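Only a single protein chain was left out; the remaining protein chains are all shown in position.
What follows is chain A.
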Amino acid sequence: MELVVNTLAVARGGLTVLEGVSFVLAPGAALILRGPNGVGKTTLLRTLAGLQPAVAGTVSVPPESLTYAAHADGLKAVLTVEENLQFWAAIHGVGGVTEAMAQMNLTDLRARRAANLSAGQKRRLGLARLLVTGRPVWVLDEPTVSLDVASVALFAGVVRAHLAGGGMALIATHIDLGLAEAAVLDLGPYKAKAPVAPGGFDEAFT
């Protein structure tokens, strides 16, 4: 299964921000999305994840094979690290909580409540959730925010392992993840043109 995005147009707040976005992601490949603030990276990722409808264009895989991780990690402060992960594992009907904690270096924190984690530890827990979804396509929006250098390297290793297992990753990021093999797509050229007033409208003023 490969992810084929064909002439996709996405809108935020009723205004088309990106149009004509096309790319192909083969199993085992990663694509890094780049572009200035406000170009529509998050909107594109939310559209792919099925959280909002596309204006035009097609996506070849159903939203059910994607998992989305954004700025908010979806953690409950009063649950422990392990309980948070167990919940998402149960929702997705897969196991592997212990392995996920080990991979994201959270095993020592397993009994600590999420409220008492540092920002970077919360982020690691949020990213560990990806491992218990069992979904092949990871859609990541700025996954490395508040991670230190060692954790970024750790996460890059986790992404690489996911890719080696036939998974795919679509990552919007400003910093270098150290995934040299990943292709880079600059979203700048796909920026939607400013809406042109319909011809008939101008006639009233000329």
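As a convention for this text, a contact is a pair of C-beta atoms (placed from the backbone, for glycine too) under 8 Å apart; a residue touches a chain by one contact, two chains touch by 3 or more; residues count from 1.
Heads up, the rule we're going with is that contacts and distances are computed from a predicted model.
Missing from the rendering is one chain, named in UniProt as "Heme exporter protein B" (options: "Iron-regulated ABC transporter membrane component SufB", "Heme exporter protein B", "Ribosome-dependent ATPase" or "Ferredoxin"). Summary of contacts with the chain left out: across A:Leu8, A:Leu25, A:Val39 or A:Leu75, the touching residue is A:Leu75.
One of A:Ile91, A:Ala119 or A:Ala153 touches the chain omitted from the figure, and that residue is A:Ile91. Taking the whole complex into account, chain A touches the unshown chain at residues 49-53, 63-64, 66-68, 70-79, 83, 86-88, 90-93, 129.
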